[in-house]
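Heads up, the thing below is written out as structure tokens.
One chain of protein is taken out of this complex; the other chains stay put.
Chain IDs A and B follow the sequence of writing; residue 1 opens each chain.
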Amino acid sequence: MGRLAPWIGGAIVLIALPHVFSSGFALTLMSQIGLLIVFALAYNMLLGQGGMLSFGHAVYFGLAGYFTIHYLNFIYEEEVPYIPVTLIPLLGGLVGLFFGILIGYVSTRRAGTTFAMISLGFGEMVTALTLVLVAIFNGEDGIQTDRVIGEELFGVTYGPNIEVYYLIAGWCLLCTLAMFLLTRTPFGRISNAVRDNPERVEFIGYSSQRIRWLAFSLSSFFAGIAGALHAVNIEHVGFEQVSVLQSGLVLFMVYIGGTASFVGPIIGATLLYFLQSTLTGVTEAWVLYLGVMFVAVIMFFPGGLAGLITMHQPIWRVHARLLAPLLIPYTRFFAALVASVLGCIGLIEMLYFRSSRLSTETELVIYGIESDPFSAVPWIVFTGIAVAGGFAVRKTLPSAVSAWNTAIADARTLPRG
Amino acid sequence: MNSALTLTGVRKSFGATEIIRGVDLEIRDGERHAIIGPNGAGKSTLYNLISGRFPPSAGGIHLYDTDITNKKAFEINRLGLTRSFQVTNIFARMSVLDNVRCGCLFALGHRYAWWKLVGRLRDLNDRTVLILKDIGLWGKRDLPAGLLSYADQRALELGIAVAGGANVILLDEPTAGMSHSEIEQAVSLIRRISEGKTLVIVEHDMGVVFDLADRISVLVYGEIIATGSPSEIRSSAAVQEAYLGTGAS
Partner (left out) sequence: MESFIFAMFNGVLYGMLLFLLASGLTLIFSMMGVLNFAHASFFMLGAYFAYQISEGLNFWAALIVAPVIVGMVGAGIERWGLRPVHRYGHVAELLFTFGVAYVIEELVQMIWGRVPVPYEIPDAMSGALFTWQGFDYSIYRVFMLVVSVAIFVALFALLTYTRIGLIIRAAVSDPIHVATLGHDIPRIFMWTFGFGCALAGVAGVVGGNVLGTEPAMAIQLGPIVFVVIVIGGLGSLGGALVAALIIGIVTRLAIFYDYGVGSLVLALGLEIDTAGMLRDFTRITTAQVAPVLPYLMLVLMLIFKPRGLFGTRDV
């Protein structure tokens, strides 16, 4: 029963969410996050579970999206057998699987950095083809559809956004469960083994290439489901969805969220897409922040956000009160970090404002305060905050680290309680 | 007598350098056979040729009656030959339990299955428990393998190698870098896991070699200069000169 609790809890949260956040913006946002979670988890089957870094996984997401749009249009024109929208994502998954098997056969022959470059090559090739084969991909405009093709069970038409939300939430839960169970199969375990030590695997009877191919194909299947859900949700698919930019975005989500644990990609997809959709309207520098965040994660905590959580797991497993001594040093460090980050953001925003010659705005508001980037005062203030914060970060970090070390040591000496 | 492993005129060159220069070797079914020789004699290369890490430049290798000369490593493993490595070669981020499980999976016929859960596979888990207890790591089964002590990692290395139940076991310096008490434990472990199987062992510790081996082959500069029982090897003049006499430890 205890093992089912997270799934039941997750289902309840998914059902309740639209009743808490019911605006149209929130619904679209949550729907998009739901399908991106599927995509991110699929991606992590490669990166985190199988040790394959791909720069082109959006290919399977995007191609399934294009296919779904065409299929919906063909249904409308009665040229193909009718499939209810509820089951359309499965079709997308099969499209992803098809291309995954095909392209995966070539690209999984190599591992490591060579695999990464092959994936980039395929990503670029497919993106370039979308601009050449206009009848299928319609170039830069992309293609669109109307997802309302008829009434299904219980009078569902997928006209209203709320119905699409529940479609995505259902598929998201199903796929998450499926991918979680996959990690616990012989395939999942050997996939981990290939990640850790591809050479050794060959001496216990496995072809590491075959395992990579299988992992690649299954991952493409789930990426295809996500792509189909995207097509149903947005009713439009363009070359952006297959491009390296989309592949990079899912990589960022998964890596920042944390590749080593199963929930990492879920955290990453939720956080990053939320930030992206709320910040793109506010700042021009979103991609810069994203890039800096990514680089910082690689350099300072390669376990990602989920890694930060799991490094405390041995502590609260023993006793939650062992976390108490961490509170003050962590708070100090976090306050310093926030201050320095806010200072840097202020500086970056002013730089962007000065350089974007196309900007029609005349005044810049940072943190609710009007800051004139052409006078000295805000520059001095933000530089001061950034530098002081930076110093404080360096000063408070050692005590935070030693507090963690002490807590871990305490947890090791105490029996489990 | 049946031979488990037969090497005929095996040669291997890397670029212009010939490392293995015509090795003929016969390992009998069910024996414990040690291969000794000074550093750089080509012992690890010989293992790599037998186990399929790379193909020989010339010659042939047979596992029982099957020609395995140009087969891939995983194909040779499936035919019933397993090996351990001189440098510890485990799955560092996975738990000790899962390391051993991976060693069992293919041999138990679960292959690439993605529709069964490992937790529910009774044959797999019974076998894994047996091996974990045998190599003395049952108490540490949930630790990531990378965090084990050196001696424990060596034991795990053995565990992964024998988990599949292969008939022919090749061990590459299984006691390298161990203390005296650890070596004693390792030898009794090797004795247990090789019970009723064919064992080939590369070893520097002469105590271990003479303790374990039924027969010994001496490899010097890519050639087998002598093969025989421990007492024959001990008294062989050629071996004295080429190997034991050079003051090798």
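Observations
Note that contacts are C-beta pairs under 8 Å (C-beta built on N, C-alpha and C of every residue); 3 or more make two chains touch, one makes a residue touch a chain.
All figures in this text were calculated on a predicted structure; none of them were measured in a lab.
The chain not shown here is in contact, across the full complex, with A. When the omitted chain is restored, the residue from A:87, A:295 or A:311 that touches it is A:295. Touching the chain that is not shown, out of A:11, A:162, A:285 or A:323: A:285 (per the contact rule at the top). Within the full complex, the residue among A:5, A:20 or A:135 touching the omitted chain is A:135. Here one chain is not drawn; of A:98, A:171, A:255 or A:273, the residue touching it is A:255. Of the candidate positions A:122, A:203, A:239 or A:382, contact with the hidden chain is made by A:122.
Taking the complete complex into account, residues 51, 53, 55, 106-107, 109-110, 112-114, 116-118, 120-122, 124-125, 128-129, 132-136, 244, 248, 251, 255, 285, 287-288, 290-292, 294-295, 298-299, 302, 348, 351-352, 355-358 of chain A touch the chain not shown.
Quick note on the criterion: only the chains that are shown with their structure count from here on.
Between the Cα centres of chain A and chain B there is a gap of 44 Å. Only residues 51-53, 72-74, 77-78, 82-83, 85, 89-94, 98, 101-103, 105-107, 110-119, 121, 160-161, 163-164 of chain B touch chain A when the two sit together in their complex.
Residues of chain A that touch chain B in their complex: 181-182, 184-190, 192-193, 195-197, 199-207, 210-211, 214, 218, 260.
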